[in-house]
Structures are given as structure tokens and as C-alpha cells.
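All protein chains but one are shown in place.
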Amino acid sequence: MSETEIRAHDIAEVRDDLTPAFSAIEMEGLDETPKSFGRLAWERFRHHKLALAGVVGLILIIGLFFIAPQFSDYTFDERNVRDRLLGPSWDHPFGTDEIGRDLFVRTAQGGRYSIRIGLLAAIVATAVGTVLGAVAAYFGQAIDVVISQLVNLVLIVPALLILAVFALYFGRDANRLALVLALLLWTRIARVVRGVVLSLKEQEFIMAARAAGASHGRIVFKHVLPNVVGAVVVEVTLLVGTVIVLESTLSFLGLGVQPPNASLGTLVADAKGSIDSDPIRVLTPGIFIVLIVLCINFVGDGLRDALDPRSKVEGSKAPKSKAVKGVAVGSAETPGGDE
Amino acid sequence: MSGAAPLLRAEDLSVTFHAKDSQVRAVTDVSFEISPGEVLAVVGESGSGKSVTALALMRLHPRNTEITGDVEFDGMDVLAMSESEMRAIRGRDIAMIFQDPMTAMNPVFTVGDQIVEAIRLHNAVSSKEAWTRAVDLLQLVGVPEPQQRAAQYPHEYSGGMRQRAMIAMAISNDPKLLIADEPTTALDVTVQAQVMEVLHDVKEATGSAIMLITHDLGLVAGSADRVQVMYASRLMETGSIDDIFYRSQNPYTKALLESIPDLEEDQETLAAIPGNPPSLTRPPRGCAFGPRCSMAIERCVEKQPELLTLGGTHASRCHRASEIEVEVELEGAS
Partner (left out) sequence: MIAYVTRRLLATIPLLLLALYLVHVGVSLTTDPLAEFYLCLPRCQEGFDQIEEIYNLDVNVWIRPFYWFQDVLAGDLGDSATIGEPVSDVLRTRGWNTAMIAFPAFLVSAILALLLSVYSARHQYSFGDYFFTGLAFIGLAFPSFVLALIIQNIFGVQLENWFGIKPFNTGRKTGENFFELLRDIALPVMSLSILFISADSRFGRASMLETLNQDYIRTARAKGLDERKVVWKHALRNALIPLVTLWALNFSALMGGSVVTESIFSWPGLGPAFIRGLTSADLNLVLGIVLLTGTITVVFNLVADVMYGVLDPRIRLG
């Protein structure tokens, strides 16, 4: 390579490392050696109090759901009809339901189920969404159109419908449920990734890398993906929360997890009948859902701050409606029957 | 210095930003004066404090900012005024032109409307009259077809035209002091000259004083009466334009002058100043420029130099100012 090519290459590499952290460097003082992107991100995350609270909360909840039931004498489907409808006690911390099953153990199982499904669905959705979104944005044109239309198609069809049909067709075991949920939600990841890659395409360091002779593959792996990771990590975190909400809603409606398994949603449905006399029983699994999602949102917010402190709202300056919709749809659930 | 009372007088002006765990001293003990009709250039690198000084004069600083010192404008104590009194002055007696004309104008309102707004804020005129005046102003600053242009949006203008429109907006109420914060930095070189010309014409036409903030010494040479050089929140040197360009007695100023590329000579390497400006959160004990100064001695590390008056309005902040020989290199301005 001639000298100029090497220079361009070096500039591209250096720009990568510095570009996201520039504003932080300005604050740190220009005479200090710049910290790496990872270090800075970690420090920013550490300072985000809510995110830390979220992490602590999640650890506590996970501990509660996975470890605490070991200490109970009961299994989730053990019925002691004599002991039905008991209030909270040392033996039954959450009481029992109308056929004598210990509610604490059931809640814990429901929680584990929800979390497991949430993680699995989020991972699959992320894998699919990232690939499709990146491919669509990077290669553009026909491929982009096809993938974008696919995204739109998924959004038009009511979520409930897709889920119901697939549930009826494939049976409702937990893993399949997670896959179906992933089938619905990959679109969010795809949108975000597509947006990020599109904006990256415009930026100069990609052009500099091309000028230095880098191949498509190298560009994607070395230059595009690291910048995408930040946004994706944030979205995935939030996605887990969304999946948990969706799954519990489905289970509540009877379309999700089936007995004898329990999810937090089914527990609410079970208790719904006696809501007037025993509202706490309905509330407990519901509140757990809220707490889990809340902690996840806090962590997600902290991650967003840590990984990309400059952009909280995409799209209001560069007026591409697609980019804005990426944020918009994130808050309102898929139309046609779900919140 | 002219015998007339100064239009603007700042004394020991200091501006400190208070962040969560730290504070940044952006401007430290800066004192200067501007006489009516005079052009004062404030020169320095990014982060030297020059823009912050200007914002402080208009009290447009962000929250959590501490401003100390004295600022007197037209006989009024600026720092002690109430906010509503300040609002009466902004846009009318003191006006400001910002660096990036694209982002400095609201994209959803027409240029004409924004100028009209500036006019009607300080004058009780009908919108029709204000509109006519806006069109006149656009014509004054050299915007072609001002009638049509006034009804257009900022994004429909070119960069140079936008800056002209900003100037038109700023002078709409005949301000006594016009602060231009890096007015040409965001523009092409060819356009820069045009905009400076507009500023010049405006000054001639209205007689307003101009505070020209820039990092471009070349720009200064053609337009300023007096110059002050800032570095790391302090005044390094101040004086008439000849003082600074031909008789500078400050190592930083000299280094700046030397770094200007010479179009006549062949240069192998650009004479950049090695090193980086210091952190403003923990200002050094001695001279801020010390670590990068080729003339630094032990005293420079330990003690902050005072601003030494050298004669007339010429002053320099350097322990070794008197030792610097005035080289008479009169081979044209930079």
C-alpha cells in the first residue's frame, strides 16, 4: 500500500476508537490519555443510579425465583386440598390457591418461565433482526425493499392472530412459544439496526476504509458491527421486557403457557376470578411482572446512556421518518389488538 | 485609546461552569474595553474561553454558571440587571451573530418571519412595516431578490446567504454593539471574504462597534482595530492590531503568528504548536501555556504571570515579556 493508503487506513482505525467517545474526552481534559471506549462506557454505566438499582433488583428477583424455592417443601403442582386458600404464612409465604398449591413456588416457577421465554425469544429475535437489518441497510436497494416490506407485513397482521395461529398449529410448549414471540419482535431489532447501519454508511470512516481497500466483509466486521453493538445491546435489553409483557398477556388470555405449567400471566388469570375477595392474589404475580420489566428498563436506560450518550432521540434532526418510527413503534405495541 | 467613554467595559470577568462533581473555569479575570464604533478581535483556540466571554456579556450562559466581575455597557451594570431588563437590551443594543447559520435559525419559520420577530420585539410596528424593513435589511446585506427570499425557509439559502440573513437579523434594531462569534468558520473560504465585507459595510453604515471572535488570525488582519488573544481562559496579550502583528511580546501570540502558513514561501512542515491546551477543571498553578512554550523557565511553572502593560493599550501576560525582542519583519501581513 502506498503511504496515503496507509494513512487513510490508520485514520479510519483511529476515528473508530475516538468517534463515539469524543464528547467524553472533551470533558476529561485533553491532556490526559484518552480511555478506551469500553472503559468510558463502563464508567458511565456505573454512575447511572437507576441502572444500578435495576441490576440489584434483577439479581434479587432472580435469586428469589431460582434459589428461594429450594427452601420450600412444596413443588409447584403439589396439591393439598385441605390447605386451600390459605393466607401468607411461614410455610406458604404467598399462601395457597383453591386447590392447595403453594403460591410462592408457583409464582417462582411462573417467574422462571417468563424470564426463560423472555431471554430465548430476545436472543432469537436479535439474531434474526440484526442480520436482516444490517443486510438490508448495507446492500440497500432491492434487498432493502424486500426486507422492509417483510417488516411491514409482520406489523400489519395483528400480533394476536399470528400467535394464536402458530400456537394452535405448533402446540404450545415453552420453547416454541418463545420462537413465535421472536417471530413477531425481530422487526424492532431489524428497524434499529437498519437505521444505525444506514447512518453509518453516510459517515466518512466507512468511505475511508473503502478507500484504503477494505473488503465488504472486513468493513462489516471491523467498522460497522462494533458501532451497531451499542444500539443492539440496548434494544435487546428492552426487548426482553417487551417479550415478558407479551408472553404474560398471552398467557393471561389463555393462548400462551398451558397448565400444568405456570407463567406469571396464567397466575393472574387463575386469580382473576377471586379478584374481589382476594385482590392481593391477583396483584402479586402482576407486580412481579411490573418489577421485572421496570428493572429491565432501568438497566436498558443505563446501557443506552453508557453506550451512546449523545443520541437519546433519533431522527429529529435528520428527518427520516423511518428512523423516528423506529422509536415510535417501540413504545406502542403492535397494532391490531395488543398493548 | 479614544478619549470617549468606552461602550463596553469588562473588569475581572470570570465564568465558571458547575457540573455534578467538578467545575470548569472557562474565563478567568478577563478585563477589556470596547469603544463606540471600534472593532475588537478576540482570538484564541477552541476552549480558550472567547465564546464563553461573549455569551456572558449577553447573559446567555446555560444554567449552573457562575459569573463574577463587572460588566458595564453604556453606563449600565449588566450583571446586576434583572432578566427583563436584560431582555430589553438583547437584540436591540447588543446583538449577536452565531457561528453556524444553518443551525442558528429556526428551520420551521421563514427567514422573513424571524427577522420580523426581532424587529417587533423591540419596536411597536405593524407586521407589514416590519416585513418591509426585513426585506430592506436583506437587501442591505446583499441577499439577491430579497422580496422572494424573505418568504423562504433557512434551508433554502446557501451558507453565505444564511449568514448574511443572520447579520440582517442582528442589525435590525441598530445595535450599538455587534458580537460576531466565529461568523465565518462554518463557511467556505471564498464566502468568508464576502461575509466579512458585509460586516464591514454594516459597520460603516450603522456605526456599531463589533466584537469579532475568531481563531483565524488572517481574518483579523483585515478588519480589526484592536486585538486580544486568549488562551486557557485568560487574556494572553492585548493591543492594537499593529502591536499584535508586528510587535508581539508574548510567546503564545508569536507561536500563533508563526503557525499561519505562508503562501509565498515553500514550507516542508506546518509550524504547529506542540502539545495540547491544559484541562480547565484543574488549572495549573503557573502559566497555562508553560508546558508548550519554547521560552519557559522555572518561574513559569510556579507562578501565574501578571498582565504587564507595555505601552499604550499593549499588554502581555508573560514573565519574560520584556525580554522578547521586537523583530521588525515587515514582509506583509499574514
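As written, the chain order gives the labels A and B, with residue 1 at the start of each chain.
Simple rule for what comes next: a residue touches a chain if its C-beta (ideal position, glycine included) is under 8 Å from a C-beta of that chain, and two chains touch if they have at least 3 such contacts.
All figures in this text were calculated on a predicted structure; none of them were measured in a lab.
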Ask   = Looking at the whole complex, which of B:Val15, B:Ala56, B:Ala95 or B:Ile171 touches the chain that is not displayed?
value = B:Ala95
Ask   = Of the residues listed, B:Ala56, B:Val71 or B:Ala118, which one is in contact with the missing chain?
value = B:Ala118
Request  = For the chain that's not shown, point to the residue among A:Val56, A:Ile99 or A:Leu153 touching it.
outcome  = A:Leu153
Message = With the missing chain put back, one of A:Ala41, A:Leu58, A:Ala137 or A:Val268 would touch it. Which one?
response = A:Val268
Task = Based on the whole complex, identify which of A:Val128, A:Ile143 or A:Leu283 touches the chain you can't see.
result = A:Leu283
Query = Touching the missing chain, which residues of chain B?
reply = 58, 60, 84, 87-92, 95-96, 98, 100, 103-109, 117-118, 121-122, 153, 155, 166, 169
Query = What residues on chain A make contact with the chain left out of this view?
reply = 149, 152-153, 155-158, 160-161, 164-165, 168-169, 241, 245, 248-249, 252-253, 265, 268, 272, 275-276, 279, 282-283, 286-287, 289-291, 293-294, 297-298, 312-313, 315-317, 319, 321, 324-325, 327-329, 331-339
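Note that in this section only the chains that are shown with their structure count from here on.
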Remark   = Between the Cα centroids of chain A and chain B the separation in whole angstrom comes to 49
